[in-house]
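So the structure is just underneath, and the comments pick up after that.
The complex appears here without one of its protein chains, the remainder shown in place.
Labels for the chains are A, B and C, by order of writing; each one numbers its residues from 1.
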Amino acid sequence: MNRRELLRDVSIATAAASLVSSAQAQVPAAGINVLIAYYSVTGNTEKMAQGVAEGAKTVSGTSVVLKRVGEVTAEDLLSSDAVIIGSPVYFGNMAGEVKTFFDNWLLKFDFFREFKMRNKVGGAFATGGSISNGKEITMMAILEAMLINKMIITSAGGTFGFGASATTGPDSPGIDEKELAAARDLGKRVTEVAGVNKRGLAQVQ
Amino acid sequence: MNRRELLRDVSIATAAASLVSSAQAQVPAAGINVLIAYYSVTGNTEKMAQGVAEGAKTVSGTSVVLKRVGEVTAEDLLSSDAVIIGSPVYFGNMAGEVKTFFDNWLLKFDFFREFKMRNKVGGAFATGGSISNGKEITMMAILEAMLINKMIITSAGGTFGFGASATTGPDSPGIDEKELAAARDLGKRVTEVAGVNKRGLAQVQ
Amino acid sequence: MNRRELLRDVSIATAAASLVSSAQAQVPAAGINVLIAYYSVTGNTEKMAQGVAEGAKTVSGTSVVLKRVGEVTAEDLLSSDAVIIGSPVYFGNMAGEVKTFFDNWLLKFDFFREFKMRNKVGGAFATGGSISNGKEITMMAILEAMLINKMIITSAGGTFGFGASATTGPDSPGIDEKELAAARDLGKRVTEVAGVNKRGLAQVQ
Partner (left out) sequence: MNRRELLRDVSIATAAASLVSSAQAQVPAAGINVLIAYYSVTGNTEKMAQGVAEGAKTVSGTSVVLKRVGEVTAEDLLSSDAVIIGSPVYFGNMAGEVKTFFDNWLLKFDFFREFKMRNKVGGAFATGGSISNGKEITMMAILEAMLINKMIITSAGGTFGFGASATTGPDSPGIDEKELAAARDLGKRVTEVAGVNKRGLAQVQ
């Protein structure tokens, strides 16, 4: 590519890398509202949700709401700039409670008809007892529900291209530091993209 | 939700709705580069690609590169702000040629190591001979490859939550006007989101 | 391939084609128990379930239990040779009620620990408001849950490779004859494969 494109590309990469430090300096009032919703029985998915929250908070001016899916209100969802949802894996997909939570975006909250979640940034995380038994499918199912609602989707990419996940069964009980780091990366990444998206939307008004 | 949040929400929705008209007025110089890459044997996927291009061009200041996946260069990809990829459905997933194109992002172009596609906005479209036989899976497989590359994913939402698709077999031969309209909606939506994302990134530099 | 293999291959195809007529003559007492479970609000998925039941009954010596997922008992599941499950598509995946039904295979029925559903033959069907908006993903999610339970999966193949599906929104309201025919094909196919599997299991005892 030519020199100009190279510089452009590098500058974008730099911009992304320096979002945290620059965000506050640039747009002091641009608070980013992040909703992290999860379902958890054993506490594993809850621990991952806390990691996602820690990552989101590393982005200046971010306020985080951390709730179980059953406690999330329409206002929690509508007032958010980013929504990150997590579920344990049951039989290869999200728990029935999490699917029911999404169904309520239509049946209870009536968001779908007017695409009330449009342009919010979304991410997903999952915990499962074994390595390849539904964490990918679960994260993608969460992201698919978000896409249908006109949300904008992202992840930390690479090793965690679909979101953050943790193996919690006999092979690797509980949430280890590496898995928590992935949760933090997801929270930081989704919040940064939501910040960029929010600033961009403000520009075109 | 309180009045302030309501106004904020409405203004964002309005912003999104008025992106096209406002983009030129606000940021005359902000050209958005859209790459549309596809594989096509019968011409159906190519026709959808042209529809996606038409939609992208409705966004002021957009330049479109429309190419077959086999002809796409590293520079085509690196100089893009948005990448929209389409494939016919073969046995429930993207054609081998399209999968090989993605594999080349690693094997030939070496983009993956440094996440060179990071922060570009992505979308997908697919054509298939029958109604429920792989178009969804194909579009999601394209979006999954993009997520792993740290791209930001979107769609026109709703009826076309995974992207734009067309049924081309006996039940509905060729590409009809409704399917072309979906292709245009996808091109317009992905380009708008890329424009917002590009403006936002410029703000945080 | 050589003549012997050709004959073998042809004979298998013939066998499959003639399962219905031959089943009763061969093994008069070999009743095949088929459970068809579904969730339905509008009646569309229920109508598809009835089509699946009609198809299953075309196989001699088959008894069908047709129930809503909420009414299915552990005995309904354990006494079946084949299980075919259908769901409407909500936000790109099975309804929360259907996912909760699967979760109960673990939480309520405790089937998973000893793989109590092992070797039963499974199939899936789905109804959705639009063409490419989750019917494939929903059918695959149902089949994935079955695979994890060590079930054996099949479909009518071809146009309905993932199972039987119907588009029920504005473009194609309700269940048309073609969609009902797909439901019947699924019911017949899954029952035939279950019959073959049951006879095979009897041989190795």
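A few comments on the model shown:
Basically, a contact is a pair of C-beta atoms (placed from the backbone, for glycine too) under 8 Å apart; a residue touches a chain by one contact, two chains touch by 3 or more.
It should be emphasised that the depicted structure is a prediction, and the values quoted were computed from it without experimental measurement.
In the complete assembly, the contact with the undisplayed chain comes from C:I153, out of C:A49, C:V64, C:I131 or C:I153. Touch with the chain omitted from the figure is made, among A:K116, A:K135, A:K150 or A:R199, by A:K135. Although one chain is hidden here, its contacts on chain C can still be listed: residues 1, 5, 9, 11-16, 18-19, 22-23, 26-27, 74-75, 78-79, 112, 115-116, 118-119, 140, 143-144, 147-158, 161-162, 193, 195-205. Residue-level contact of chain A with the missing chain is found at 92, 126, 129-137, 139-140, 158-162, 165, 167, 169, 171, 178. Against the chain not displayed here, chain B makes contact via residues 90-97, 99-103, 105-106, 112, 133-134, 137, 141, 144-145, 147-149.
The working rule: only the chains that are shown with their structure count from here on.
At the interface between chain A and chain B, two copies of one sequence, more than half of the residue numbers in use appear on both sides, so the contact is built from largely the same positions. Centre to centre, using the average C-alpha position, chain A and chain C are separated by 35 Å. Work out the mean CA point of chain A and of chain B, and you get 21 Å between them.
Shown for chain B are the residues in touch with two or more other chains, namely 140, 158, 161-162.
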